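The other protein chains are all here in position, but one chain of the complex has been omitted.
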Amino acid sequence: MSDVTTTVHTDHQDHAHPPGLQHHFTNMTQQFEAAKLGMWLFLVTEVLLFGGLFVGYGIMHSKHPEAFVAAHHHLDWRLGALNTIVLLLSSFTMVMGVWAAQTGQRKKLIAFLLLTIILAMVFMGVKYVEYSHKFHEGLLPGKFYSHQGDTVPGQFMFFSFYFMMTGLHGIHVLLGIVAILWITFRAWRGHFSAQYYGPVDIVGLYWHLVDLIWIYLFPLMYLIS
Amino acid sequence: MNWFRDFLLPKSAASNTGDVDGLFMFISWLTVFFFFFNGGLIWYAVRKWRRRSNNDITPHITHDTKLEVIWSVIPLIVVMFIFFWGFRGYVRAWVVPNDALEIVVTGKKWVWEFEYPDGSRSLNDLHVPLNKPVKLVMHSEDVIHSFFVPAFRIKRDVIPGRYTELWFTATEPGIHQVYCTEYCGRGHSDMLARIFADTPEQYEVFLREGDEQVRKMPLKELGKLVYENKGCATCHSIDGTRGQGPSFKGIYGHELKDAAGKTHTVDANYIRDSILNPQAVVVAGYEPIMPTFQGLLREREILGMIEYIKSLQ
Partner (left out) sequence: MADAMTPTAAHSHPDYLSENKGLWNWLTTVDHKRIGLMYLWSVATFMIIGGLLALVIRLELLTPKQTIMSAELYNRAFTLHGAIMTFLVIIPAIPAILGNFALPLLLGAKDVAFPRLNLASLYVYWIGAAMAVSTLLLGGVDTGWTFYTPYSTTTGGGVSMMVLAAFVLGFSSIFTGLNFIATTHKLRAPGMGWFQLPLFVWGMYSTAIIQILATPVLGITLLLLVMERVFHIGIFDPQLGGDPVLFQHFFWFYSHPAVYIMILPAMAVMSEVIPTFSKKSIFGYKAIAFSSVAIALLGFLVWAHHMFVAGMSLFAGAIFSFLTFFIAIPSAIKVFNWIATMWRGSIDLKVPMLYAINFLLIFTIGGLTGLFLASLSTDVHLHDTYFVVSHFHYVMAGSNMIALLAGLHYWWPKMYGRMYNNTLATIACTLIFIGFNATFLPQFVMGSRGMPRRYYNYLEQFQTMHVASTIGSWILAAGLFLALATLLASLRKPKDAVPNPWNGRTFEWEAGSPPITHNFEHTPVCIYSPYDYRENPVPIAEEEKSAH
């Protein structure tokens, strides 16, 4: 009278598990697909998190267009463009890393991951230069804004958004560096193979999102008119 | 069925309420009907098909498209009907008549201030002429408040940094209660006001000489009224408990120290100055938060206040 009959006999101890397969998945494909779906869902939440800031920026920009345009002249678009190129390059090296993982080339994988980390650090270095320059000039968010000689009032709000958005993005870059370091460590320990490379793929997805957000941030902050 | 309406809604006192009340009562009856309809069906089902044994056999019914379409479409028609009815009322409440009398309303913690076209002002008491449209132009000096007159079925938020509008035509003479309905802190529930719907004669007199109470009451009683209605009670107690400001109990004739340590005797002039220019002398240990009542109290009301405080020994 039950709605099931217990036909398939899958006792978790009976089978030899491939390395990296967790007990509650039946095979590697299922585990990989689940993890990938999970990552995509996480990326959706990330997009919405930044989305809120983008909407806030858009509304305040339309409310104070002159102040925003005047304020953005304090940013150096060349540094922004440099960082855009650096991040695009790092996305490329990440893609190559995933490819190396899929084809089971451990040394290349480690090399590309390290290259990605270096590029990420270059990005943070440039950000550091930009931030310290702003701090020095008193271009700070909210009540700490102390820049002298503004002709258009209300520029502090642009810098509120500048620091919140690039700051939140910067935190994501830092978390990305940590995640890639972890992947590199696991690669060095020989955890990955052509059969099992899920974590590399997933961290790669995350890294592309970080890159993508910057591609939207760059024109919004540096190139408005 | 008027008893049901009178039970659920306060007595209507303005034009334009008929539409709102009609819709309100329609949905009320709908709610009552469907509660008993659903409840009745459940009751019937439980009575008739109560389990007799665990081997009961039930029919295998998975769906019935016709029935499901019916019970989707009927509610849809009903709610669309409600939507248009509600929208009609909203539009009517939106469009302000051109000849409306304009009054500026300022909300601040925790009083309502009204400014009339002639520039005179009043606190917490708004006098309006009967049967004449009145438009309120409202803004807030601090946080968001909301101006709610149940008897007129109107409400609108009062927001810092922008103006919101509200209009009504009072049709019932008498006093109508105003509430603040957007939470604004400690005095939120005391941020009340009254709308006096005056006959043309009463309104004339009000414009010329101010409130009837101000003209005729004994000073001490007037002071008590001012104390209760103009927001004093929110910060100053009359039983000696410490509030945002010093208690009035026994304060008259005593000496107080200000923050700088200077001594002041509480007499008629001290009270008058404290009402009109409260920041000049702030008693030690209290925050300088009291707003000025300059232009908001008539001379006789200040005298009343002095008499009232004098009486609190």
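Annotations
We call the chains A and B, going by the order they appear; numbering starts again at 1 in every chain.
By our rule, a residue touches a chain if its C-beta (ideal position, glycine included) is under 8 Å from a C-beta of that chain, and two chains touch if they have at least 3 such contacts.
Predicted model, so just to flag it, every value in this text is computed and none were measured.
When the full complex is taken into account, the listed residue touching the unshown chain is A:157, out of A:157, A:173 or A:209. If you put the missing chain back, the residues of chain B touching it would be 7-10, 19-20, 23-24, 27, 30-31, 34-35, 38-39, 41-42, 45-46, 49-52, 54, 56-64, 67-68, 71-72, 75-76, 79-80, 82-83, 85-94, 142-144, 146, 148, 150-151, 153-157, 159-162, 164, 177, 179-190.
Listed for chain A, the residues touching the missing chain in the whole complex are 1-12, 22-25, 30, 33-35, 37-38, 41-42, 44-46, 48-53, 55-56, 59-60, 63-64, 67, 141-144, 154, 156-157, 160-161, 164.
Convention: only the chains that are shown with their structure count from here on.
Note on chain placement: the centre of chain A and the centre of chain B lie 50 Å apart, centres being C-alpha means.
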